[in-house]
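Here the complex is missing a single protein chain, while all its other protein chains stay put.
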Amino acid sequence: MTDSSTESFTLVITGAPYSSQAPQTALGFAQAAVNAGHHIDRVFLYGDGVHLASALCAPPSDETNWSEEWSRFLTDHSIPSVACIASALRRGLINEVEQKRYELPAANLRAPFEIAGLGEWVEGRIKSTRTLYFHAGD
Amino acid sequence: MTDSSTESFTLVITGAPYSSQAPQTALGFAQAAVNAGHHIDRVFLYGDGVHLASALCAPPSDETNWSEEWSRFLTDHSIPSVACIASALRRGLINEVEQKRYELPAANLRAPFEIAGLGEWVEGRIKSTRTLYFHAGD
Amino acid sequence: MSTLIMIDQPPYGAWSGREALDMAFSLAAFDQPASLLFTGAGVNWLRQAQEASGIGQKSVEKNLSAAPIFGIEAILADRAACNTYSLDESSLIEGVTLVDVKTALLTGYHHTAFAG
Amino acid sequence: MSTLIMIDQPPYGAWSGREALDMAFSLAAFDQPASLLFTGAGVNWLRQAQEASGIGQKSVEKNLSAAPIFGIEAILADRAACNTYSLDESSLIEGVTLVDVKTALLTGYHHTAFAG
Amino acid sequence: MTAIQTLHILNKSPDHPRAARCLEIMSAEDGLLLIGGGVLLLATGNLPGAGKVFALSPDVDARGLRQLTGDASVVDFPEMVALSLQAQRVISW
Partner (left out) sequence: MTAIQTLHILNKSPDHPRAARCLEIMSAEDGLLLIGGGVLLLATGNLPGAGKVFALSPDVDARGLRQLTGDASVVDFPEMVALSLQAQRVISW
């Protein structure tokens, strides 16, 4: 395996925007991987990382909106992105299906993020050349 | 000052439910304070603590919904509760006013929580006998 | 494709220990070899007789006891950390193997991950 | 009613350092005496020439320089932590006072708080 | 109860750097209240030599440490409220 051939990645983000640097470092990595001709099989949000999929973040206008940046990148490159359902429901990240099921007043999941189980992570882990994790720091 | 007279507290919660024990410890403290005849001037959510004010948390049915528990306690005892506006907007906690201002697809703030500035913390800190903080652990 | 899930955060204060368990159980459910390694303050997940109802949570003792049934290959605990936290065979839950955490331990796995 | 805001988390990786600054500035805005104490990895907020644009953030150097103007009484830094992280008068931003963090330092304040 | 100068409320495990700083700064006139993961200090046997030590009951039980409390006093939430008022100041680490 050399770095000149096409390889594939699953990226797992476990740190939230604005309380960690994880989404931002992961985005820098993902952009570089795509630019190098590699493939990103999927992005999996786990634990506090699910907050990256919020449609409701409104940081000050002179700060980066990491949810928006990630959303654009995923859409531009047609990369599947999944927030873990167990992490998301506990932390209040909800799509329309879950909104109906739990009779909640709203949905707040940003496209193109989807909600699914840990099986997506397991599948990525098997399929991709490398599965990398982007955790919160301290 | 003795513990038999009526004293007052401002409680600041900086840890999120499901990623910290802060909301739960703070609730145990608040209930004991009220039962002892003390007054809680206000509860102030700061940093990741603002997630406690989410209306969309849907933990498994055999787990405690800390947002719901807190909401009931605050309502029952008419305790003012405020999520810091700067923390809340960055982290996607939005009421209807902010939804309109930032043209966002939904609002997700749970009643009776309100959104306001750090001045509320400063005021509580001046007014209350004690201001206590409930942070995330490790 | 064996995976080692590492847990170094203490129980109950954060959710990431539980989320690490979920990762290991998911791997096992998809027939992927998985083991758990508890280090640092994380070894405290392995103490007998945890009563978490008073803090509105469930203890994970039952989940960990069921780990072999669900196909988790091993529950490993860092010997030095167990010493630090007064954990020995009499206080550890059943089925835990004490290990010295060295380079060689990790190179035995294709993949090593924390939950957060 | 003087308040000491403590910052022990390193810069940029988490938001709590910025949130601690906001707390101090808010106190000052309401004419409440406030000082900042940087300890542990938190002293790294005080290094000169931080260029955070490459990670999509703003450095706080300007905010800290403006602290006296906004009424923050003192910016204190733990001497031992500065030594650990190779920070001395030549590399620290202006206006920082090195202190030894002992009981006596904290008892000089009515209120001591972390942002998270 | 005797007077407490500063009540240090510690919710970090002994592995966390903030725990070490809290213990370092604590004086003989102070109290230490262990809550959350902070109660794991009980398991290490390294309680501070000076000053009173308290540990929050539900957190002690959750971590299975009832037999390891040593010289620490186990307190409930009403006692935590009383301690926080009794002390001249409170620091939440």
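Each chain gets a letter, A, B, C, D and E, in the order it is written, and its residues are counted from 1.
Please note the rule applied: contacts are C-beta pairs under 8 Å (C-beta built on N, C-alpha and C of every residue); 3 or more make two chains touch, one makes a residue touch a chain.
Given the structure is predicted, the values throughout are model-derived calculations rather than measurements.
Across the entire complex, contacts from the unshown chain go to A, C, D, E.
Residue-level contact of subunit A with the missing chain is found at 1-3, 7, 21-22, 25, 28-29, 31-33, 35-36, 38, 129-130, 132-135, 137-138.
Contact residues of subunit D toward the unshown chain are 8, 10-13, 40-41, 44, 47-52, 54-55, 57, 59, 84-87, 91. For subunit E, the residues touching the chain absent from view are 15-17.
Simple rule for what comes next: only the chains that are shown with their structure count from here on.
Any chain that touches subunit C and also touches subunit D is listed here: A, B, E.
Ranked by distance of CA centroids from subunit B, the top chain is C.
Chain centres here are Cα averages; for subunit D and subunit E they lie 26 Å apart. Looking at subunit E, residues 11, 13, 15-16, 36-37, 58-59, 92-93 sit in touch with two or more other chains.
Listed for subunit C are residues 10, 12-13, 15-16, 41, 55, 57, each touching two or more other chains. By the contact rule set out at the top, the touching chain pairs are A-B, A-C, A-D, B-C, B-D, B-E, C-E, D-E.
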